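Apart from one protein chain that is not included, each protein chain of the complex appears where it belongs.
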Amino acid sequence: MALILVDGKEIAVKQGETVLQACMREGIEIPYFCYHPSLSIVGQCRMCLVKVEGAPKLLTACTTTVPELPREKKLDGRYDMKVSVACDEAREAQRGIMEFLLANHPLDCPVCDQAGECRLQEYSYDYGAPRSEFVFEKLHAPKRVVLGPHIIYDAERCIKCTRCVRFCQEITKTSELSLVERGADTIVGTFEGGSLDNPYSVCTADLCPVGALTYREFRFRERVWFLQAHNSVCPECSRNCSVRVDSYKGEVLRIVPRYNPSVNGYYMCDHGRLITERMRGLETRELPSLIRDGKPSPMNEKDFYARLVALFSEKKYRPGDVAVILSGRMSLEEMAAYKRLSKELFGAVIGDVLLRSGESDDLLVRDEKRPNLEGARKLGLPVSGKDEAVSSLIGGKKALLIIREDPVGEAPQEERERLDTAIGSVETVVVMDDHLTATAARAHYFVPLAGWFEMEGTTVNFKGQLQKTTRCVAPPEGRKPFHDVTAEFLKAAGKEAPSGFREWFEEVKKEIPVLGLVKAGEIPLKGIPLPERKEKHG
Amino acid sequence: MAGELKVLTANLGMKGTTEIDAVMRRGAYEALIKAMTRMTPDQVLGEVKAANLKGRGGAGFPAGLKWSFLPKGKDKTRYLVCNADESEPGTFKDRLLIENDPHKVLEGIIIAGYATQSAGCFIYIRGEMPQGARVLQRAVNQAYDRHFLGKNILGSGLDFDIWVARGAGAYICGEETALMNSLEGKRGEPRIKPPFPAGYGVYGKPSNINNVETYANVPAIIEKGADWYNSIGSADTPGTRLFGVCGHVKNPGLFELPSTVTLRELIYGHAGGILGDRKLKAVIPGGSSVPVLRADQIDVTMDSAGLKAVGSMPGSGGVIVMNDSVCMVRALHNLMRFYAHESCGQCTPCREGTHWLELLSGAIERGEGREGDADKILSLSKNIMGRTICPLGDAAAMPAESFVRQFREEFEFHIREKRCLPETMRMTTIYSA
Partner (left out) sequence: MSRDIRELLADKEFQRKMEKLAGLYPEERSALLAALHLCESETGCCGEEFQEYIAGKLGIPRASVKGVVTFYEMFHEKPRGKYLVQVCRTLPCMLAGAEILLDHICGKLGIRPGGTTKDGKFTLVTVECLACCDRGPSLMINDTLYTGITPEGFDKVIKELD
């Protein structure tokens, strides 16, 4: 541990840590472009130049480590290094770099997607020269280059920080990008057009400190300062990447990774981010409905729930008569609510949470394709069922309840018919989901639920990290989280029921005692690590 | 005027000196045999250190000291690199050594390999010197045949190989770490330092890099001793140096001299005086990257101390002479175009700054200069100087700054009058003189 003095402030520097890292940790601003904590250090942008006492020239803070001096050599008898970020010399150098970076920069902020979150724009206010003295024609370079299916490159805006190049070399290890040409003509290139096509390609746009790399699906959609940001998690696999969801006028426009060292680090996969595109086509405005010939006919909510309750109390289904398919897409609160409901309706907790798995990689993507399977396990719900198992679960049952799963829609073609017949032979089929799925079209009753970004809830990822998602956009009328649907059922049956996320979270806490004193409103952004599950034997 | 002292160039001008038999008859490889059979590696290192052999590639770092930075120990693979990328404008000494006396260079390298117990040496030769590469490879093959290379050389226990690798047209690959990247089949982008090559060099292995001429000095040091070496030349640069004089002189060429020679002697004595019998106007004394001198600053010795006194440095030993027919704005523009073209482009001040300097000097040259442009050159140079990853930025900034500082009136005239000084309207060339 070394001690440095930065413009009068004492900072302890860990072994191997750079001056920039130490200052960032302590909230002292040093401007920088090329440094990124997850990438190798290249010292290329030269923006982080600082004055180090005794050094003949300015040094880049991002490359400068602090060797511990022997006691008698310490500066002022105390310090291993004295640094100034704010002295005239350093400020002048920072201004000089800005002048250079802006010399050939198009300054087309009004039409640039990055405007509002551009480091170059930001720094030009804070560190820039009052006016540019570059009176020559700016260098022309390719614009709107399709680097990959989701990434567009504008070489004129590029400041050659090589973050994108290093990301593809060091993180995804796919190396689709390289600097090409040299000198002032240097730009970023691929071997052939469009080949930046790895499962994390859009992270390059997140990393790009300027508007050189843009995310194709978001280009020109909305100026960033109009967006509302919400914290959520990605529901597409059991990693549960922490994300920030940007919405505008009730629509989710963009999902970007949110730094969380215990879950996903700085990144997320493209598939998770592209939920926005997959959501766009879905019809999600259904009301509670009876289904006739596959077509929903909406009903008044109150009557609908009364009718369902009446149905179940009339038929008096016993646990053995009923198949319930649950989903790892349900939040912990929804799962807790289901347990209450099941006891109420069938006198016991029955049902299976479907295991859905797929490809994984060694970066982030997990094989379990549901966000909360671990949560289900924590609540003691059985997680089972390979894809083929669904029809066997249904076989011979009188009632079928499916929550947030679409076995028909997801079944391979050859399996479909079997499923269809199985479902067709069940007396009562109730499907609850956030849109009218292929399975729902075969149901008798369809209960619309709030979608993932339309409700609050908690989930537990594969490592046991509990995180909270927030309501990023309001659900359309008539759609609720499943725990609120449960409350409707219970109320219609004349029972007391918790209401809303907060109260149901209290229910969850009863089952996961370590959550102890945690309040629903106080779950930290990074989440809470839960202890490992003790496997129950026997 | 001190006469030439031919140590490094003793074989130049003779016939057949690229053949091992011919040069061995003239004493080649005797120093190697002496070192390997009668001295320990540490003794060899000690001798080179004591000789205070200064690097000839431009920076003048003591070679023996640099060798001693290599970590020792049998478990470590160490590499040597011979920098034969000679591309500094005005410099043409390494080409002559390689093309005419390759074995002297090889001998120096193998002795260095013995002193540092290295596994081998990469000779990185400029792509534009295919002839030199062929000569070198042939010489290397001959050295293998004589068992001066290969396994257990001369029974010393040293296994040592030499690989010849060609560059492909990039001045920046003369910079030591860019060169190493290039050797690894990468873009010639300099690496940030630290780590230095002595710890992390070719393939990440400890490496030592020296210039061709530096290695070529080693055999004589071993043969005749450090005392002899120190008796020649100046205190800060002992031994002889290869000075190349080009530009507006009557007798351009390469001269081997102790650094105690003055710049005046070099220009007016050895190089025969000014071409076209005109007045001397400016000299760049050590390759295009060092600060330019005016005609009244040439009564200095060609060592570090002498040139430092007038604000310049010995650099690579290439002396570029300009008579009074040369427009300094045009000369600067030529150089700025060179540096902009050769900037690797990875760091901001150099990539953008050299480009800007090229445009600005070009605008002044064309008569499109604006008031304040001379100061702008100074401020741009200042914003580059000392703020880049590698010294190429400085190499561009130093001429830019010094041209304006030394010839301010001419720049101002250009900006004001939008034309060249009258006497520079027709520049002397070899065709006109």
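Each chain carries a letter (A and B) given by its place in the written order, and its residues are counted from 1.
Keep in mind that, in the parts below, contacts are C-beta pairs under 8 Å (C-beta built on N, C-alpha and C of every residue); 3 or more make two chains touch, one makes a residue touch a chain.
Note that the structure is a prediction, hence the values are computed from the model and not measured.
Interface note: of A:Pro31, A:Gly96, A:Gly189 or A:Gly272, the residue touching the hidden chain in the full complex is A:Gly189.
Considering B:Gly57, B:Pro89 or B:Gly353, the position touching the chain not shown turns out to be B:Pro89 (whole complex). When the whole complex is considered, the residue among B:Asn52, B:Gln142, B:Ser182 or B:Ser361 that touches the unshown chain is B:Ser182.
Here one chain is not drawn; of B:Gly253, B:Gly273, B:Gly311 or B:Pro391, the residue touching it is B:Gly253. Here the missing chain is touched by one residue of A:Glu99, A:Glu176 or A:Glu507, and it is A:Glu176.
Although one chain is not displayed, chain B still touches it through residues 86-92, 94-95, 120, 122, 126-131, 163, 165-171, 182-188, 203, 244-248, 252-254, 288, 318, 320, 322, 326, 331, 334-335, 338, 341-342, 344, 427-432. Mapped onto chain A, contacts with the missing chain fall at residues 169, 175-182, 189-192, 195.
Here, only the chains that are shown with their structure count from here on.
Only residues 170, 187, 189, 192, 340-349, 351-356, 359-360, 363, 370, 376, 382-383, 386-389 of chain B touch chain A when the two sit together in their complex.
Interface residues of chain A facing chain B in the complex, by the touch rule stated above, are 41-47, 49, 56-58, 63, 93, 96-97, 99-101, 103-104, 133-136, 139, 159-160, 162, 178-179, 181-186.
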